[in-house]
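What follows is a single structure, and I will ask about it in a moment.
A single protein chain has been omitted; all remaining protein chains appear in their positions.
Let's look at chain A:
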């Protein structure tokens, strides 16, 4: 979706952290991306390189950690892990699932100098 906007969010957080903690360079930045976050990883990586120019994270390595998609099954009332949004419940094969996790888009940590 809006990977450029997300990278602008990342840049804002990097700049705030650089001011608060006095570092000049981010070596590695790790983000956690949920399965259902709607983030296209290749687009995020491309936008990251472009948007970070001129800020402490220019040239930083972007590492993406996948978080699983979780949903509540309305048929068996269990919380289950699913690969794709439209998958049936792996326990009871029901088709009514409400996502309850997997929409995360979070900066986990940064390695800085």
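What we mean here is this: contacts are C-beta pairs under 8 Å (C-beta built on N, C-alpha and C of every residue); 3 or more make two chains touch, one makes a residue touch a chain; residues count from 1.
Here is the rule we go by: contacts and distances are computed from a predicted model.
Within the choices "Glutathione-dependent formaldehyde dehydrogenase", "Hydrogenase maturation factor HypB", "Cytochrome c oxidase subunit 2" or "ABC transporter ATP-binding protein", the name that UniProt assigns to the complex's undisplayed chain is "Hydrogenase maturation factor HypB".
Although one chain is hidden here, its contacts on chain A can still be listed: residues 1-2, 5-6, 9-10, 12-13, 17, 20-21, 23, 27-28, 30-31, 36-38, 74, 85-86, 95-99, 103-113.
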